[in-house]
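Below is the structure I would like to discuss, written out as structure tokens.
Only a single protein chain was left out; the remaining protein chains are all shown in position.
On to chain A.
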Amino acid sequence: MRHRGIVGGLVVALVLVCSFAVLAQEKFGLKDIPEIKNKKPINMIVETGAAWDKVIEYIKQFETVTGVKVNIERVASPVVYSKENVELMAGTGYYDVVYVETSWTCEWSDYLFDLEELAAKYDPKGVEGFREDIQNISPVLLRCGQAYGKQMVLPFYTYHMGMFLRQDVYDDPTEQAAFKAKYGYDLKPPTTYKELYDQAEFFTRKKGDTLKGKTLDHDLYGVAMMAGAYQINDEISCWIWGMGGDYATVVKNPDGTIKEFVITKKDKDILKQALTQYKDLLKFAPAGCLTANFDFACAQQGEGFAIIQPHQFASLFTWTADLLKEKVPDGRLGIYPTVGGQPYTGAWSLGVAKASKNPEAAYWLVRYIASYDCQKVLMKEGGQFSARMDLLLDPEFHSPETEYPLGLVCSYLVDIWKQQAPYVDNYWYFNTRAGGKVYEMQMNVLHKPMAEEVTVDECVEELVAKTIELTSKFDTVPIREE
């Protein structure tokens, strides 16, 4: 009996030791960075904001362990592209670590190292070690960070979109009954445009009307949208991807290489339909939506003025939920896939410049920032959502105290990534070198019909013409209109 106990104890101890060993193997961290021979300081540019405020503190640990100084330049996110683009194109090597929005990956692929090439050169575990670590990262975001099959960047944090709605209102029996009586079906998160339209209409109310049986002391809007000339294209992407369209269709050769881009009739029809529906929906949105960015739309919902945000960056969920809790104490948000189930996706990511004077240190810094430990800091202290699924599923973020709002978004992201993974490879943004330019152009053009500057048809015509013009100028893959 005593022997059995000892054997049992030993087995348990062995299992624990093995588990720790496996865990230690799985999670790459600062301790796994080998001695870096090249000690030249490295430069990087990052956005302003709380996430980097926190992560920068941990980069100091990287400096201490490796002996490589990291100079960090911080700018507002709209400036990142232009600053880096000039340095990359000129081949100055000023920025060793490049901060990349995933739609720019293909565009900059000639100026960035394939990370597997660097892993083979500098990583004692080689490419296999690198692949083993990144298998924990969202497959969707990894694909967004690839150019022509090569992993150019690793994601830092995701801004994958979702639909935010007032769960407390959707769960309210009075509202459910009133909705069913008016529209003839149950009130539930919308999965089609018709449902979204009905619900936006249903929840648009005037001051003095009631919500959940209580009299409103302000106007209430069904939806809050970002129709300003800044993020409208992200919303439209959700819309057209969800309808099976794209800004251009990627036509591939049998070997998987890209043959051409075609703006098909279907693409144009879907775009027209999406813009028309988006414009229709604006009548249930606050007037300010016409110049709005994400902050305005979230504030509208957080203040209790809007019920649905049909497309919003998931990373803003906790902020909106906290604001709602403050303004509407019994308010609670829910997050769901956007209509059609293919929300806009991407991540701020990091890569290594080919012109870098110290690619070795730059590579390890990128690996370190994408590591479990550093990403945990990003989530716990920086308030952003990691691209690592192992972290999003960490029980720490799913305890009764953390499940709302944090755990809810974590679960949403993991589920939507699994669902969306098969489609990402064909999204046009992530297959063209003109992605960055076209993305910026779209902000301006897609906003125009909402501001009554042009009709929807004129907008589609302009968008097609400019997409062809920019793609012809900045990509080598031919593009044509069907």
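Following the convention adopted for this analysis, contacts are C-beta pairs under 8 Å (C-beta built on N, C-alpha and C of every residue); 3 or more make two chains touch, one makes a residue touch a chain; residues count from 1.
As a working rule, contacts and distances are computed from a predicted model.
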Record-based protein name (UniProt) of the chain missing from this complex, from "Sugar ABC transporter permease", "AMP-dependent synthetase and ligase", "Dihydroorotate dehydrogenase(Electron transfer subunit)" or "Peptide/nickel transport system ATP-binding protein": "Sugar ABC transporter permease"
Sole contact to the chain not displayed, among A:Ile307, A:Leu406, A:Met441 or A:Val464: A:Met441
Residue touching the undisplayed chain, where the options are A:Ala299, A:Leu413 or A:Val456: A:Ala299
Contact partner of the left-out chain, one of A:Lys37, A:Lys214 or A:Lys473: A:Lys473
Chain not shown, touching residues in chain A: 81-82, 85-86, 89, 218-219, 228-230, 286-288, 290-291, 296, 299-300, 303, 305, 437, 440-441, 443-444, 447, 451-453, 470, 473-474
